[in-house]
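Note that one protein chain is taken out, while the other chains of the complex remain in position.
We call the chains A, B and C, going by the order they appear; numbering starts again at 1 in every chain.
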Amino acid sequence: MNLLMASIAMIAVSGLPGAVLDKRRLGGQFLATLFSAAGSICGLYAVGRWLAAGGQSDLRIPWTLVPGADFHVGLDGLSAAFLLPIFLISMLGSIYGQGYWRQSEHAENGRKLRLFYGLCAAGMASLVVARNSVVFLFGWEVMALGAFMLVATEDDQPSVAEAGWLYLVATHAATLTLFGLFGALWAICGTFDLPADGSKLAPAAANTVFVLALLGFGFKAGIMPLHVWLPSAHANAPSHVSALMSGVLIKMGVYGFLRVSSFLPEPPLWWGGLLLALGVVSGVIGLAFAVAQQDFKRLLAYSSIENIGIIFIATGLALLGRATHRADWVLLGMGGAVWHVWNHALFKALLFYCAGSVIHAVETREINLLGGLGKRMPWTAFCFVVGATAVCGLPPLNGFVSEFLIYVGLFGTLGIPDAGATLPAAALAAPGLALIGALAVACYATAMAGIFLGAPRSSRVEHAHEARWTMLAPMFALAGGCVFVGLAPGVVAPAIDPAIAAWTSAAPGGSELAAALIPLAERAPLGWLSALGLSLVAMLALGGVVLAARLRPRFVSSSVTWGCGYVAPTARMQYTSTSFSEILTGLFRWALGPRVNRPKIDELFPQSASFASSVPDSVLERVIRPGLNWIAERILWFRVFQQGNVRAYLFYMFAALVLLLIWPH
Amino acid sequence: MFTLTTLLELVLLLNFFVLGASRLRTAVNLVAVQGMLLGAAPLWLEHGPRVVLLSLGTMAVKGILIPRLLLYAMRDQTIGPEFRPAGGFIASLLLGAVGTGASLWFGGTLPLHNGEHSQLIVPASLATTFAGFVMLFTRVKTISQSLGYLVLENGVFIFGLLLIEAVPAMVEIGVLLDLIVAVFVMGIIIQHINRELDPLEVQHLSSLKE
Amino acid sequence: METAIHLLTVLLLPLVLRGVINKTKAAFAGRVGPPLLQPFYDVIRLAQKDSVISETTGWVFRAGPVVGLATVLLASLLAPFGRESAPVSFSGDVFLFVYLLALGRFFMAIASLDTGSAFEGMGVTRELTFSALAEPALFFGFLVMASLSRSLSLSEMLGESFGPQWQTSSASLVLVLVSWFIILLAENSRIPFDDPNTHLELTMIHEVIVLDHSGPALAMILYGASVKLLLFCSLIVQMLSPFDSGYALVDAGVFVVETLVLAAFIGVIESTMARLRMPDVPRLLVTACVLSAFGIILLPH
Partner (left out) sequence: MAVYLVVLPALAALAALLVPSDRWRPWLLPLGSGLHVACLASLIRSGETVSQFDGWLVLDSTAKVFMLAIGVLHFLCMLYAPGYLALRPERPNRILCACMLASLAMMSLVVLSRHLGLMWVAVEATTLVTAPSIYFNHNARSLEATWKYLLICSVGIALALLGSFFLAYSALYAGLKPTLLFDDLMAAAPNLSRPWLHAAFILLLVGYGAKMGLSPMHTWKPDAYGEAPGMVGALMAGGVTSCVFLAVLRIYQIAVRGGDGAFASRTMIFFGLLSMLTAAVFMVRQRDFKRMLAYSSVEHMGILVFGVGLGGAAIYGVLLHVINNALAKGVLFLSAGNIHRAYGSKLTDHVTGAMRGLPLSGSLFLFGFFAGCGSPPFSPFVSEFSIIAAAFRERHFIGAAIFLAALMAVFLGMGATVLGITLGKPSRPPQQAAFADGAWTGAPIVLLMSLVLLLGLYLPPFLSDLVNQAAASLAMN
């Protein structure tokens, strides 16, 4: 446990040496990565040793700050499960930052970025091991402020400053909700301990705590109605920061929700149902938005919302399992949720790194200006294909494994393996998940094509070059991780069982449910999955060899693409991201509300015209921004009370005095 | 014959005169007279060298020093001699009357010690305080507002009479000292206002607003 | 022995099915039509030809057909033919089956987009959107099948004869059957959704995806598409056949005959209907979803 805290401290300090050194030389940059990598490796070793051998998992230091709350950190299954992605992604991100955000190219904000990168990662790690709400809030806010400074790195561009402000408002709303949540918990349970004693919570109090937790942590996780800050923050942040935020930071919202929901007693059915509904809505609508985006980092951000939706579906299933005392559902639900957290951390970080190397090459995020990058950046294209296949949950890779568990769990609600209590309504989430999977295929196929395949749509692509090795190394590591988890799920499963056990046993009376939990590897046929995955890879290799033999230069003649005989195809004739998404945007018009400004041609010989269409975030642009402006307009009326007239000011005092005097006490 | 009650009645009367005064200079003099009267009031309540000294001091300050200060501050002012309250005379007078009535009623509700002092002290102090407030609400110019503050201060002083023997001298002096310095600073500021700001703006002094 | 029959069926039956469909359509049109084994000759001819590859394409274009074929073959190992269980069956293989087809579709899509022509873009957008609407219907059907058979393995789900189920929950089975038949027509680009042998780019969905492939790659695609057709037909045939003779060879023969009858029925449908307008296709697919969704509600508890 002490090694873990030392590693967290090392990560926190990783940015400091750089901040001191001269901003021209690269010394600071290497030191920062060195510290961050060393801290992460120690952290990973400590968590690995704890998972394997158990050992001291509690550290309590007297702390006089808030009476009744001392510095109490601990390690249990749930914390360990969430620590692994934090350490892994922050280390890889720091290495990626070497090449992507070189100090010489970004002199004025490079040091600031590394300083807050270390602090943000350390904040996440400390909030995951926190065992009382004060330490949790410390970690939470250090992470939130650190992430804000990271998002606002290039704040000289107005869109970045706007994104930073939007993020800050959302995160502070989450923090204040958590103030209310932990204040209420302290008032009811009497102590600040985080896995609080749930037995003291009456059903009404448990419901309020659940709603507060869902709101507070939902803001950070980015579940659908509370997701407004996520797309602009991820799009405008530097890519390795977006990877850290999308891969791990929004998972802190999931961790917080899991931690609080673990000790709530007797969860009623509607909790699970609400989560399932929110998950499906976030998934489907999130992807509908993703398909319609023209900025590929916003596309990846909306896809993160979709994956958070999947995680909430799994959590909802687990909560239903606890409500009906079905250990099987809890096992599959929580197993699917934690596993998908890991998988999403792996492939989403990989996709954001690919996006980063593309931006590094062409300095734009517009898909409609790219195309044909596959030939100039072959390795990035390969990694993007691996990432895209994984994120859609397609078989040989890791995305499929966690969605497989969630499917088996959802079908289980029909009483498939054993005829216990059945909840057919919950099973309806399975087709929702299928729709999410298929939409993901549509979204990522068009994104992949728009960026890497076909002919270059603009001159930006000409001077594109492959990314530096410091950027490619983390990408290959993550791609390898996706393939390994996909092909050998049996190896990974044992690391998740302690998380499930920790989540179930924290509830009052949850221990007998926890006893009924069987290891994940026995419940799900992971052996078969790896066998079939390997055979698929073998068949692909065989087919590839056969086709390669038949495609040797002797048998191949190259020509222009066969556009049904059209001899002079130009790159502009290719489908752009808007045209790819035209049918789907039409189907989801009610949710997306696309804005299309078609040229109005009214004279006989029309002059030059232009067509532009965009899909702004409907919750933000149609509900929140106009709502807040409306309120602000009303509030401005109150300024009439401060118009500079001293006599009026004195009258307010007199009125207050008289009112108080005649107030019937 | 000339008991404390009649003195307080005189003070109440003066309140109305000050509210109704149309010329600034008369208003200042009236307040000076009121100050003199109040300065003398303690003599009725208690005897002894301390009290005499105290009342002489009060009369000197309230009756002479402060009015001189205000008149000095006013001397090169360009504002016209006549000064109309914002709501017009009748309105401020009516307000004054209503205020006196209300304070009489409110004074009644507060249980009075069956003291030997006149029953009129509490209502008189509340009425004068209220009159001070009315002047502060209705008058526009800085000089008249400081006058309003003075009348308010007199109201508080009247109530102080009840506690002549309770409140030690040192605090009494402190109160007087603060009053002097307050008016002194107000006078300086009024002079600066007249010098710095043009007359029009002086009327409203409302450039600082949201 | 059963696996041998199974592999043999997967090797030969698909192209025969395609021949039967073309033969039926020709018969309806009063033509003699191409010989029954024409698809075999096409595949063999294409396998020997040289290929013409556009220079705008990369390795993705070449990998597309391979992935397409490999995934479909692997999926065929999971689907039960006749009364025997499939060579590979474990609890939950139904999800692997569906997602393998999705993997194939994904790679075929990005392969065709690699050519960078507007026609492929048109085809891919339609293909991916419509299959996205088809997947939920498939899953609603599987929900019904799973709750009836109390298992998540395709073999147990569709393996036993459906005699008793038809008595107890015939309503939901009929609904699932109809919705799966619509999905079959959509996924394999049969007439109401897409005309397999049209050459007017504006109307094509599946055909335009394979527009730029040639030579052995095209052969792989053709054979892969036929196996996919067989898989979907087997889903429906397994539900319909109440007959269980107990002998492997006899059951396999019955299965082959039933599939050919279904192929003929598809040919009939294609001859009697015209292609739907493009906006109507999503509506039909959504009705398929609703049909199979009602299948669940009518399930006897």
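The working rule: a residue touches a chain if its C-beta (ideal position, glycine included) is under 8 Å from a C-beta of that chain, and two chains touch if they have at least 3 such contacts.
On a predicted model such as this, the values are computed, not experimentally measured, just so you know.
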item: Missing chain: touched chains present in the view; value: A, B
item: Residue among A:F30, A:Y45 or A:F138 that touches the chain left out of view; value: A:F138
item: Listed residues B:A41, B:L54, B:L95 or B:L152, member touching the removed chain; value: B:L152
item: Omitted-chain contact residue, chosen from A:G54, A:G183, A:G509 or A:G586; value: A:G183
item: Touching the absent chain when the full complex is considered, from B:L13, B:V52, B:A91 or B:I189; value: B:I189
item: For subunit A, residues in touch with the removed chain; value: 63-67, 108, 134, 137-138, 140-142, 144-145, 152, 155-156, 158, 161, 164-165, 168-169, 172-173, 175-177, 179-180, 182-184, 186-188, 628, 632, 635-636, 638-639, 641-642, 644, 646, 648-650, 652-653, 655-657, 660-661, 665
item: Absent chain, residues of subunit B that touch it; value: 109-113, 125, 129, 133, 136, 142, 145-146, 149, 152-153, 155-156, 159-160, 162-163, 166-168, 170-171, 174-175, 177-178, 181-182, 185-186, 189, 192-193, 196-197, 201, 205, 207-208, 210
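We adopt the following convention: only the chains that are shown with their structure count from here on.
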item: Whole-Å gap separating subunit A and subunit B, where each centre is the average of the chain's CA atoms; value: 69
item: Distance from subunit C to subunit B - Cα centre to Cα centre, in angstrom; value: 100
item: Multi-partner residues of subunit A (at least 2 other chains); value: none
item: Junction residues of subunit C - those touching two or more other chains; value: none
item: Contact set on subunit A toward subunit C in their complex; value: 371-372, 374-375, 378, 381, 385, 388-389, 392-396, 400, 403-404, 407-408, 411, 414-417, 419, 422, 424, 427-428, 430-432, 434-435, 437-439, 441-442, 444-446, 448-449, 452-455, 524-525, 528-529, 532, 535-536, 539-540, 543-544, 546-548, 550-551, 555-564, 569, 571, 573-575, 579-584, 587
item: Subunit A - residues contacting subunit B, complex; value: 639, 642-647, 650-651, 654, 661
item: Touching residues (chain side subunit B, partner subunit A) in the complex; value: 86, 106, 133, 136-140, 145, 204-210
